[in-house]
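A short write-up of the structure that comes next.
Every protein chain of the complex appears in place save one, which is left out.
Let's look at subunit A:
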Amino acid sequence: MDITVNILLTIATAATPLLIAAIGELVVERSGVLNLGVEGMMIMGAVGGFGATYLTGSPWIGLLAAIAMGAMFSLLFAVMTLSLATNQVATGLSLTLLGLGLSGMMGTSFVGQPGERLPNLDIPGLTEIPVVGRLLFGQDPIFYISIALTAAVMWFLFKTRTGLTLRSIGDSHTSAHALGIKVIRYRYLAVIFGGACAGLAGGHLSLVYTPQWVENMSAGRGWIALALVVFASWRPWRVLAGAYIFGAVWIGQLHAQAFGIPVPSQFLSSLPYLATVVVLVLISRNKRLTMMNTPASLGQPFVPDR
């Protein structure tokens, strides 16, 4: 039983950063903006989180710093693409490049320094319950944030008027503008929210997943998060499913290898990517529904005529 719990906990840790970054990007894309800088914002969050923890000794301050760092970094993207109407794809890519380089430079003095791990939740009496105790009440704080965030984004996008407005901007910014909606303001907020989420995901990497700072430690997770959003056809619960399928298959294949199952390890390593794509394609088979969910003005720059 213990091993099952351990496996589930490992899966949750692997899935959490993907989920948080993807949920943030989902909101950004729902507002019609494509930010390919997730990887860059994530790594900035990671270095910010580690740095603040290293300097203050408190991983909680690190957590806030990670969020702030991601948000601040995304502001750069927002100013470029929203106020100056630059190409979103190019700007997003350069944001990633800039983030990877800048974080490496900022983190030079943190290399080789052990970090402080964000403590797991520990509720006396509840965490000790066999099996479910550790799963429900004994994980790291960011895990709970990620689940709450997914639920909150679902509620916000589909149950609130502001959420509806945001989605309408993503579908047609010109119509929204004609109706007097402040397109640019909404998009600014969405992009900053996405940045904060990516930063938090990065903070998870350097404060929970592997409490250390090393260059490039995000190792492509930002790109996986981006792909998850598309394959989940911009639906929050599917992003959750996608992140956990990815995590589960990834951890599963490690266990399969350790167990000695005679399947080529290269195939096993590619399995998470394959499985996630297949599952998400299957659940979004309905073409019409997918079309409906795709933000129609995704990636197009918006310049208000007046």
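Quick notes
Going forward, a contact is a pair of C-beta atoms (placed from the backbone, for glycine too) under 8 Å apart; a residue touches a chain by one contact, two chains touch by 3 or more; residues count from 1.
As a convention for this text, contacts and distances are computed from a predicted model.
Among the names given as "Oxidoreductase", "Secreted protein", "BMP family ABC transporter substrate-binding protein" or "Stressosome protein RsbS", UniProt records the absent chain under the name "BMP family ABC transporter substrate-binding protein".
Across the entire complex, the residue among A:Leu55, A:Leu84 or A:Val111 in touch with the chain not shown is A:Val111. The set of subunit A residues touching the chain not shown comprises 3, 6-7, 10, 13-14, 17, 93, 96-97, 100-101, 104, 107-108, 111-114, 117, 205, 209-217, 219-221, 223, 250-251, 254-255, 257-260, 262, 264-266, 268-269.
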